[in-house]
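All protein chains but one are shown in place.
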Amino acid sequence: MPDFAISESPIDPALLRQAMQSPQCGAFVAFEGWVRDNHLGKSVLALDYQVYRELALGEGERIMHEACARFTIVDARAVHRVGSLALGDLAVWVGVSAGHRDAAFSACRWIIDEIKARVPIWKREHYADGVSEWLHP
Amino acid sequence: MPDFAISESPIDPALLRQAMQSPQCGAFVAFEGWVRDNHLGKSVLALDYQVYRELALGEGERIMHEACARFTIVDARAVHRVGSLALGDLAVWVGVSAGHRDAAFSACRWIIDEIKARVPIWKREHYADGVSEWLHP
Amino acid sequence: MKVVVHYFASLRDRAGCSSEDVEMADGASLSALYAQCSTRHGFDFPQARLRVALDDAFVSWDHGLHEGAQVVFLPPVSGG
Partner (left out) sequence: MKVVVHYFASLRDRAGCSSEDVEMADGASLSALYAQCSTRHGFDFPQARLRVALDDAFVSWDHGLHEGAQVVFLPPVSGG
């Protein structure tokens, strides 16, 4: 069952992966977005993510179902963390299982691109120089 | 450090992933090949992988280093299981960390394609009808 | 009619609140509502850079407003 979730607590990729195992699948692709210590040359200390929860859940769910319709995959799931995150923390996880790798790679890439473009979640970066800034690309 | 390994025992993806975590990386992509219960319409019960170990390790290592030269990534690692595998078992794992997702996806896909094309490992499928067969595509 | 406007991210910081009640003339448009809020709070975003949601669903800017509507002006998102 495709599924999109928002989490205030740390994401456990091992648990998520395990729940997707199926003997009809030959391929599994996972994407993880980690909190990076730099952005456009600036040193980053931490992040906040703010979410418009009701709409984010609906839009995320739509993306997962669209992925299942567009690609020959068996299952697709994603979780986005919100709140305060430290360097190295897992911010977003996307997993796709499929019969074959081509669909698994394509769908996983498509899903993370759509999440970044469409789901109402905003990132604020806290920089080493004391400034913090919402990103509105 | 890019690395390619051959394993006679089950692969632990959580451990492999953890060893690649780095605060300079914003993206991580993992591919897993699972033993699927069917192949070209035939019901599969189990697999054997046979390896020409000395050459497989050398060729695998070359692929990982070539990936690091071709793509803007931070680290790339892969492990291929050999011996007797059951349905659902993890046969091959590829992990790539990078600053950004584009390189992580491209490198991960390239690595698994090269492993399948170049590394001297052979798969024998055992079918439900009692026949077993080495695959030489 | 009274509508409720919710803010996120830099709009929330600039407005100094996460939501507010706004009184509008019947038949007022979403664009008029944004123009009023934007002027009052000094938002930097031209309407064209925002998406708008009504009652927790994306709508187009020419969608109508109703008494009690929950409106969100969404600045460009940056999840992932």
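Labels A, B and C are assigned to the chains in the order they are written; within every chain, residues are numbered from 1.
Here is the rule we go by: a contact is a pair of C-beta atoms (placed from the backbone, for glycine too) under 8 Å apart; a residue touches a chain by one contact, two chains touch by 3 or more.
Computed from a predicted structure; not experimentally measured.
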item: Touching partners, among the displayed chains, of the absent chain; value: B
item: For subunit B, residues in touch with the removed chain; value: 33, 49-52, 54-55, 58-59, 80, 91-92, 112, 115-124, 134-137
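In the analysis below, only the chains that are shown with their structure count from here on.
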item: Subunit B and subunit C: spacing of chain centres that average the CA atoms, whole Å; value: 49
item: Averaged-CA centre spacing for the pair subunit B and subunit A, given as whole angstrom; value: 23
item: Chain centre separation in whole Å, for subunit C relative to subunit A (CA means); value: 26
